[in-house]
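Have a look at this one.
Removed from the display is one protein chain of the complex; every other protein chain stays in position.
The letters A and B name the chains in turn, as written, and every chain counts its residues from 1.
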Amino acid sequence: MGEVIFGSGGVVPAAELPDVELYHAKTWITKYVFSQDAKVIAVQYSITAMAIGVVALVLSWLMRLQLGFPGTFSFISAEGYYQFITMHGMIMVIYLLTALFLGGFGNYLIPLMVGARDMVFPYANMLSYWLYLLAVLVLVASIFAPGGPTGAGWTLYPPQAILGGTPGAEAGIILMLLSLILFIIGFTMGGLNYVVTVLQGRTRGMTLMRMPLTVWGIFTATVMALLAFPALFVAAVMMLFDRTLGTSFFMPSLVSMGEHLKYGGGSPILWQHLFWFFGHPEVYIVALPAFGIVSDLISVHARKAIFGYRMMVWAIVIIGALSFVVWAHHMYVSGMNLNFGFFFAVTTLIIAVPTAIKVYNWVLTLWHADIHLTVPMLFALGFVVTFVNGGLTGLFLGNVVVDLPLSATMFVVAHFHMVMGVAPILVVFGGIYHWYPKVTGRMMDDRLGKLHFWVTFLGAYAIFFPMHYLGLIGVPRRYYELGETAFIPKSAETLNVFITLAALIVGAAQMVFLFNLVRSLFNGRLAGGNPWNATSLEWQTPETPPAHGNWGKELPVVYRWAYDYSVPGAERDFIPQNQPPAGVAAQATITAVSAAH
Amino acid sequence: MVVALVLVLVAVGSVVFHLLSPWWFTPIASNWGYIDATINITFWITGFVFSAVVLFMAYCVFRFRHVDGRRAAHQPESTRLESWLGIATAVGVAAMLAPGLFVWSQFVTVPAGTAELEVVGQQWQWSFRLPGKQGRLGTSDPQYVSADNPLGLNPNDPKGRDNIVIVGDDLHLPIGKPVKLLLRSLDVVHDFWVPEFRAKMDLLPGLVTYFWFTPTKVGTYEILCAGFCGIGHPQMRGSVVVEEENAYQAWLGKQQTFEQLTKKQLAKK
Partner (left out) sequence: MLLFLAVVAAISGWWLSQQRLTSKPWLEEGVQGDFPGTGASSLPAAKLGLGVFLAVVGSLFALLISAYLMRVSTTSLNILDGPKLPGPRLLWFNTGMLVLSSVALQWAWLQARRRQMDGVRVNLLVAAVSALAFVAGQLLVWRQLTQSGYFLTSSPANSFFYLLTGVHGLHVLGGLAALGRTIARAWPGVATEPMRLGVELCAIYWHFLLLIWLVVFSLVMGWADDFADICRALIT
């Protein structure tokens, strides 16, 4: 590469990469159904995730109806309620958010943003989606299995998860575990792709420090997921053995409902360690892509370079690494050695520092910016508000003594919904409004988008902010009904009714989004290649939507980082990453064309 | 304009809600007042940060919103500013963590001479076992559980004979005396929680966990299960009665020991 002498009129050859063997689809089926094109796979992932997400949304309505109006709806039984909360949690965390951020956004954006033609292992990528779909179908099948789906709570703690006192202990739990195992195998195939593509598929000039933060976020999250999901895999296999073969990995000797069971010698706390060794990184597996995407949304729509890019990258990497040594903060009151509390409280609160720096840098990007209040920007602002709120309540729960009264109350429910429910989902929406024009070539409707934003943002805040106070009173989570409880005032029930009404409205607003999504496909304003005047590579494709292979004949050459907005002296307020510096421009283009073969 | 206004409303509204909210802790009835103090410190610090960040955003959105001809400043970073903010955050975090760890070290050190008693959870009720005259709890194992021996005490252990067994009734505690609860479960994970005492801890089958506290207020308090344990989870309730020493002794005198219970059962047969 030594022949490139920049700035002295040297020759810049076209990007040469070890050519990814592009799979050329011959039939309609291999092009759109069993497709190996990352962009098609991304859309498949997104649609599946959103479809199962609608199921989770309906489940949340049902559980809110029960909590707001206990005893009113005869079709919600105690069994049903626990099945709803379990399925809702599982779907949202794993089958929706993880799949959508990594499988959806990851598949679409990584190759385009780093200037690759496709993922490096397209065949494994295709298998990844189909295994994911199979996992979703197994999950759905468990709903119709005899005894219904498992109602063990999304953490599936043994021994209750596989004993008779819990709904779905017959077939539901088996199908749940199988589905998780399938999901993890599928994810590993996809994850290998995302990591290796970032390491190996970057085009000429795309150094790591020139990558958009979206790629950094998804890349780090994928590395974490590849290391953390095996914990869930191991735990799921072991529990499956306990349930079906009668082993005792997690089962001590016990008496269930007056009956002596054959188990003996196992340790239920082992499950909790394995589960949270996956479960905590999982929070960041969802959060880091959101961090990355929101950084790009803010930068593009504020027409200003993201503030402190270097610090942002370091923070992502440090948060990713630290998140592997905090898992037991979910287990302060689990009966593990109490002295662990010191260590995990310290590591947990240390993680707050890089996270806070990210927040400061987002809002400092707004300082002296040129803020366009587009729909993606609104969602990004909404994310910052809800994320700061949810992140700060995390400081309560991470601080080990404060967790004593608050754990297992509605405070916890409010905290994690705010920080890893509402906040990342606002980013998902922002991302969809932002990249929809690239995927379809059409803009989404602006007025419907704003309506969707306001109802979702304010409504979700109205659901989860007051919910913290229910937890402060001491309202426990996972209670089908509160009944008569002396220390809980009547006014708490009024608050519950209010929260339920807000939840119904927010849920309904998502129908506006789905309607907008479909309608804009046919009626949306034509977008052009780069409607937001953004710098990163995905907006510089020769065709919109990008064709198979993304870049036509020549791969783009990258000359600058992804955040050249409002550069003093530049003609426009953005300079695309593949625009050569003044002086070499003409030559570079000519060489590129003549080098075409 | 509207966006900035709404952001201000969100920040101010949240603080006002916090100040006016009728929803707060139930009055404390144990020695863990420090926990409430730590929570209050945390509320002040986090509330300040939240308002500051959201109000700053609101100002930026208002002041730097797009108008024709505006161009953003070019300012990729400021290591100085970022370092200062980082240090300030670290200080704030330390201010919350330090009292937390201090209180936690009290929580993990059980004072010498603390009375021990056992709480046993099963789907879906609470049972208790107090040491008898010898002052020791005998061994136990789920394999001994039967209709006559609901808590699974070891019938061959002489230390357990005089233990007081309470099934399906309230637990009484003398006021002002520290007590260490040994927690054990016969079936699944439960969690012993009396909101007025603040602390809680899981009960695990196959393991004995513990925590300690000193009841400081006379009264009857409800025990909740705070570890999801199946369908009957919300109905798994019990009561703790905190009373003066002489009332407690009177209650204690009326309870039956393990030996008495087994004899009674044999007599019935």
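Rule of thumb we're sticking to: contacts are C-beta pairs under 8 Å (C-beta built on N, C-alpha and C of every residue); 3 or more make two chains touch, one makes a residue touch a chain.
Computed from a predicted structure; not experimentally measured.
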{"item": "Absent-chain contact - pick from A:Thr150, A:Thr166, A:Ser253 or A:Thr456", "value": "A:Ser253"}
{"item": "Contacting the left-out chain in the complete assembly, out of A:Tyr433, A:Trp561 or A:Phe574", "value": "A:Trp561"}
{"item": "In chain A, positions touching the absent partner", "value": "1-4, 6-7, 12, 17-18, 20, 120-121, 188, 191-192, 195-196, 199-210, 223, 226-227, 230-231, 233-234, 237-238, 241, 245-249, 252-253, 262, 264-267, 269-270, 273-274, 277, 305, 309-310, 313-314, 317, 321, 324-325, 337, 557-561, 563-564, 581, 584"}
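One rule holds for everything that comes next: only the chains that are shown with their structure count from here on.
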{"item": "Rounded Å distance, chain A centre to chain B centre (Cα mean)", "value": "31"}
{"item": "Chain B - residues contacting chain A, complex", "value": "3, 6-7, 10, 14, 17, 21-26, 32, 34-35, 38-39, 42, 45-46, 49-50, 53-54, 56-57, 60-61, 64-66, 70-79, 81-82, 85-86, 89-90, 93, 96-97, 100-101, 103-105, 107-108, 122-124, 141-143, 145, 147, 152, 183, 185-189, 191, 193, 195-196, 198-207, 209, 222, 224-235"}
{"item": "Contact footprint of chain B on chain A as seen in their complex", "value": "78-79, 82, 151-153, 157, 159-160, 163, 165-167, 252-258, 260, 266-269, 302-305, 307-311, 333-335, 338-339, 341-342, 345-346, 349-350, 352-353, 356-357, 359-361, 363-364, 366-373, 378, 381, 384-385, 388-389, 392-393, 395-396, 399-402, 404-409, 458, 461, 465-466, 469-470, 472-474, 476, 478-483, 485-487, 489, 491-492, 495, 563, 565-568, 573"}
